[in-house]
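Have a look at this one before I ask anything.
One chain of protein is taken out of this complex; the other chains stay put.
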Amino acid sequence: MSVGDVATSNDLKHLLSLRDLDHDEWEKLLHHAQLLAGPRGREPLLAGRRFGQIFLNPSLRTRTAFEVACWDLGAHAVYLQPGTGLWELEYRKDVSMTGAAAEHVQEAIGVLGRMLDGIGMRSFAEMEDAAEDAEDPVLSAVAAASSVPVLNLESAMDHPHQGLADALTLRRHLGDARRPARKVKVVVRWAPHVKPLPMAVPHAAVLAFARDGHEVVLAHPSGCGLDGGVLSRAVELAGEAGGSIEVMHDKDAAMDGAKVVYAKSWGPRYLYGKQDAACAFLSDHLDWMVTADDMARTDDGAFMHCLPVRRGLVVEDAVLDSSRSLVLEQGSARLDVQKATLCRAMGVEP
Amino acid sequence: MSVGDVATSNDLKHLLSLRDLDHDEWEKLLHHAQLLAGPRGREPLLAGRRFGQIFLNPSLRTRTAFEVACWDLGAHAVYLQPGTGLWELEYRKDVSMTGAAAEHVQEAIGVLGRMLDGIGMRSFAEMEDAAEDAEDPVLSAVAAASSVPVLNLESAMDHPHQGLADALTLRRHLGDARRPARKVKVVVRWAPHVKPLPMAVPHAAVLAFARDGHEVVLAHPSGCGLDGGVLSRAVELAGEAGGSIEVMHDKDAAMDGAKVVYAKSWGPRYLYGKQDAACAFLSDHLDWMVTADDMARTDDGAFMHCLPVRRGLVVEDAVLDSSRSLVLEQGSARLDVQKATLCRAMGVEP
Partner (left out) sequence: MSVGDVATSNDLKHLLSLRDLDHDEWEKLLHHAQLLAGPRGREPLLAGRRFGQIFLNPSLRTRTAFEVACWDLGAHAVYLQPGTGLWELEYRKDVSMTGAAAEHVQEAIGVLGRMLDGIGMRSFAEMEDAAEDAEDPVLSAVAAASSVPVLNLESAMDHPHQGLADALTLRRHLGDARRPARKVKVVVRWAPHVKPLPMAVPHAAVLAFARDGHEVVLAHPSGCGLDGGVLSRAVELAGEAGGSIEVMHDKDAAMDGAKVVYAKSWGPRYLYGKQDAACAFLSDHLDWMVTADDMARTDDGAFMHCLPVRRGLVVEDAVLDSSRSLVLEQGSARLDVQKATLCRAMGVEP
């Protein structure tokens, strides 16, 4: 069972993956996000609603943006963090629960669904077994157990709110928030890090830019390929939108003519479960840090990153501090986008 | 000084133990809970009020239900967790505070009472010294220090909101939320676990079902007796309501004719302070897990548990996943009940 199956298995307006949305839903969410960036986004459209956000992993933007989005729209956000003030949750089926987890999502989400109008879930990839991660096991179990809409606040495989915010930011940057003003070359570029990170964000970025019909170049060292299923879907979406996806391993050539450089680190899948080797891989590719010289190869390209970003490792300070950086605009767009997905989940037309 | 003495030492509408409520208060709380389960529970009855909830131990339902209850009624809940973002609190009198605790409840609760309209406190049993637990030392100290009503969010000895929710759930199950539709056999049944747990929930369950006049059978292995004072009070309450309390050690015989099986694990008191021996005791009694076969011995009995519950250890999946399980209804009733106790604490007639 894939996440997509869950999403369509009932009439709940889950938002689990950018793979699932149809074209109209994608456009509608972005249009609503733009609308909600204005005065409409401070009206009590969701008066009295309650949204629960469950974080298995840390968050700054996602959590704050949902809390503020709820407040701005007259709703209330409950913040839950298993492991801190709340026991750990089990999500596997048919297990004797003799470990650390004191409650199963079946009961936890079951009860929460009776107190809340929507549930958000953050659950990063374990990065031990790529096939298991590809099933998005925690998010899938939560969606299956929930009687209310579930929003993906970054799962093993996808980060749809980031992808939506990135698409909106680029549309705005190109001059028209209502549509991609033109097709441009977008380089989604791998970056080094201190530890291997999951692929949810590059997945979301490639899916989002493919949906908007851009010429997407995915640049990464050999061995760092994204999930095959996601890439196939991205190619399909790019085709429908008149765009393209190309994979390159030459970071310099990739930059030529780029209008956008979207940097992000992630760990090589063939080293999942091998932390030391993965860290060594990262150390071997420190030259993938995005520098001002790299940006000089582009066609006056903008710089994007989902944040948090490590300065002096993922990207040079000079790039982040330049007028080419859109990172704060991306962060700001999160608030607009999350208002739109909350309205969709709760059946309110903004 | 017992908790009950504190509760009556001033006019504050504390809710510290189900032992203390008089008959009219018990009925009124349940009636209000049922009323607040409807549209009345979404009106701003507590507009502008502030409720602080302090958790020394983890929580999902209690915390979320109070936060949502406040929101639904126009109030605001502050969530405080000593040990995480807040130092530990001392509750003992006349000590030189040279340990981990940086503040005494005398000052902490004293100040909070000047900013809040009510305070909830969770403080589990230490399970080192049964006589000390029986005094409910933390809750008692908090109630004594508070200038505003204090609600017990599960203390060493009692979990009144759980007991209220359980009584309401059973009333609803039997067909009339306004009163126990009939007297039924309710088995409060001990269950195994990975570690010894406190007795607050079985205490609350026995007190609640006794108050509603049911035929309560308390089934547990020899050595797992509940607190004598609580049991005496339960017997007294059962007598007043036309019910009964019986203790049995034969788990199979206990099930015969049961209309409700209420499972819960707790640790044997004679092994307090002896963690390894207590765990060995639990391991020796794994056959107390509630199974579909056990349920087959009942008179079409319903299954209840306060949650969180460990699947495959406390109860078989087949029981939890059957239509006989009321666990989600119990969780849902928590919201209704906690709205009622908030209204009582803050002097508002719903």
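Annotations
Order of writing sets the labels: A and B. Residues in every chain begin at 1.
To be clear about the criterion, a residue touches a chain if its C-beta (ideal position, glycine included) is under 8 Å from a C-beta of that chain, and two chains touch if they have at least 3 such contacts.
The shown structure was predicted, so the numbers you read here are calculated from the model rather than taken from an experiment.
Per the touch definition above, the residue from B:44, B:110, B:242 or B:347 contacting the chain not shown is B:110. Among B:78, B:130, B:181 or B:235, only B:78 touches the chain left out of the display. Between the chain not shown and the residues A:29, A:65, A:89 or A:186, the one that touches is A:65.
In the full complex, the hidden chain is touched by chain A at residues 42, 55, 58-61, 63-65, 67-68, 71-72, 79, 81, 84, 194, 307-313, 317, 320-321, 327-328, 331-332, 334-335.
Residues touching the missing chain, restricted to chain B, are 48, 50, 52, 76, 78, 80, 84-87, 90, 94-98, 102-104, 106-108, 110-112, 114-116 (touch as defined at the top).
Just so it is clear, only the chains that are shown with their structure count from here on.
One finds 40 Å separating the Cα centroids of chain A and chain B.
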